[in-house]
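The complex appears here without one of its protein chains, the remainder shown in place.
And then chain A:
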C-alpha cells in the first residue's frame, strides 16, 4: 500500500500517482492521510484501484472516477463523485450538495446524509443514501437509480427523465412531473440488488417508488403552467 500524507505531499502529487497507474498498474492500494478538507482529491482515476481517504475531503472528491473504489472516512464537500463513469465511491459521513452530479455509472454510497441536489442530472449512476437528501435532489435526473433510506426534501425529482427513485421516509414535496409509482416485483428486485451492493440492511418493501410522469418530455403550450 502506498500512503500519501497531505500535510507533506500536494494533492497534485497524489493525483498524478493515481493517474500514473492507468496505463500499467504497479500499485493498487492507496491510503490518504490528513486530507483536511482539501479539494479535488482522487479525481480522474482510470484504474481498478482501492483508495482510502482517512478524514474529511473537500469539493469534487473522486470526480470523474473510472473503475476505482474510493472510500472517504469522513465527510465530503460539494460534488463528490461528480460525473463518475464506473467504480464505487463510499462516503462514511455526510456529503454536501450535488453528490453524484451528472454521473454516468458506478455506485455512490453515502452512509450519512446528502445535501441539496443529490444526483442532479445523473446519467446512469446508482446512488444509495442511508440518511436524508436535501431539496431538488435528482433534478433533471436522466438515468440510474437514487435510493434514500431517510427523508427527501422539497421538489424531489423535479423535471425528471428516467431515473428510478426509491424513498423509505417522507418526501416533503415532489417536483414538476415527478409522481409516485407502483412498486412492482421488478422494482423490489432492483432495489434489493441496490441495497445489497451498498451493504445497507433495509427492507425493500418499506420503500415507495417515484418516477417521471413523462408529461413534460415535449414542450407544449398546454404545459406552460408547469414551467
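Rule of thumb we're sticking to: a residue touches a chain if its C-beta (ideal position, glycine included) is under 8 Å from a C-beta of that chain, and two chains touch if they have at least 3 such contacts; residues count from 1.
The working rule: contacts and distances are computed from a predicted model.
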{"item": "Undisplayed chain, where the name is taken from the UniProt record, one of \"ABC transporter permease\", \"N-methylglutamate synthase subunit C\", \"M42 family metallopeptidase\" or \"Acyl-CoA dehydrogenase\"", "value": "\"N-methylglutamate synthase subunit C\""}
{"item": "Residue among A:162, A:180 or A:203 touching the omitted chain", "value": "A:162"}
{"item": "Contacting the left-out chain in the complete assembly, out of A:30, A:60 or A:207", "value": "A:60"}
{"item": "Absent-chain contact - pick from A:56, A:123 or A:168", "value": "A:123"}
{"item": "Residue of A:40, A:71, A:88 or A:145 touching the missing chain in the full complex", "value": "A:40"}
{"item": "Sole residue of A:35, A:79, A:134 or A:157 that reaches the chain not shown, by the stated touch rule", "value": "A:79"}
{"item": "Missing-chain contacts mapped onto chain A", "value": "11-12, 15-16, 19, 39-40, 43-44, 46, 58-60, 63-64, 66, 78-79, 82-83, 85, 97-98, 101-102, 104, 117, 120-121, 123-124, 139-140, 142-143, 159, 161-162, 217-219, 221, 224"}
